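See below for the structure under consideration.
Left out: one protein chain. Kept in place: all the others.
Here is subunit A:
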Amino acid sequence: MITIIDYGAGNIKSLQFALEKLELESILTTDPDEIKKARAIILPGVGAFEDAMLALKNANLVHVIQEEVTNGKPLLGICLGMQLLYETSSEGGISKGLGLIEGKIERITDTVKVPHMGWNTLSMKQNSTIVKHVEQNAYVYFVHSYYASEMNASELVCSTAYGIEVPAIIQKDNIIGMQFHPEKSGKVGIQLLKNFGGMVS
C-alpha cells in the first residue's frame, strides 16, 4: 500500500488512476497511522509552498514523514511535493520545508516565461533504477514557477533546460523527487511511476 498524502487542493485523481493502472494499491490520507503502516509515501503537490507546509503541520504530518523517510521508507515527491523535501523556499518570503534533502527552492528567473509550462526533455545525469527504460531526452510535462536551485550534484538524476538547468529528477537513497508530473507525462510518466513501484518492496 502506498499512501498519497492529501493536503488539500489540486488534481490528485490522475495520480490515483495512474497507480491503479499499474496495479499499485494506494490510499489518499492524512492519517499518521496509515502513513506509518504504508510501504511507501507519495507527496503530491500543487499550490503554494507555505500553504502546503502549513497544511502538513496542521495535520501533524511533518514529524511522521521525516521519521518514516529517515527510517528508509521510499518517498516520491511530485512537483511542489519535491520542493517540500528541501530546507527552504523563497516562495512568499522564506519558508521552511521538510529538510529531508539539502538545498533550497528559488523562483525561475524572468529571462524565460514563468510558469515553466509544457513538455520538456529529460537529460540523464546518472543511472538509477528510477529511470529504468526511460530514454535520454524523453518528454515529460512540467508546470512550475520554482525549482531546486541549490542542491547536491550527486543527487541529480535528470535535469531539463529552461533558461537554466532545472533539476527534474532527484534522488537521495530512498527519497525521490520529480519536478514534473509523471501522472501527466504519457507513457514515460507511467514508466517512472512503475519504477517507483519497483522500489517499494
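Note that in this section contacts are C-beta pairs under 8 Å (C-beta built on N, C-alpha and C of every residue); 3 or more make two chains touch, one makes a residue touch a chain; residues count from 1.
As a convention for this text, contacts and distances are computed from a predicted model.
Per its UniProt record, the hidden chain corresponds to "Imidazole glycerol phosphate synthase subunit HisF" from the list "Imidazole glycerol phosphate synthase subunit HisF", "Glycine/D-amino acid oxidase-like deaminating enzyme", "Electron transfer flavoprotein small subunit" or "Oligopeptide transport system ATP-binding protein".
Which of A:73, A:116 or A:194 touches the hidden chain is settled by the complete complex: it is A:116.
The omitted chain makes contact with subunit A at the following residues, 9-11, 13-14, 17-18, 20, 46-48, 110, 113-121, 135, 137-139, 141, 143-145, 161-162, 181, 183-190.
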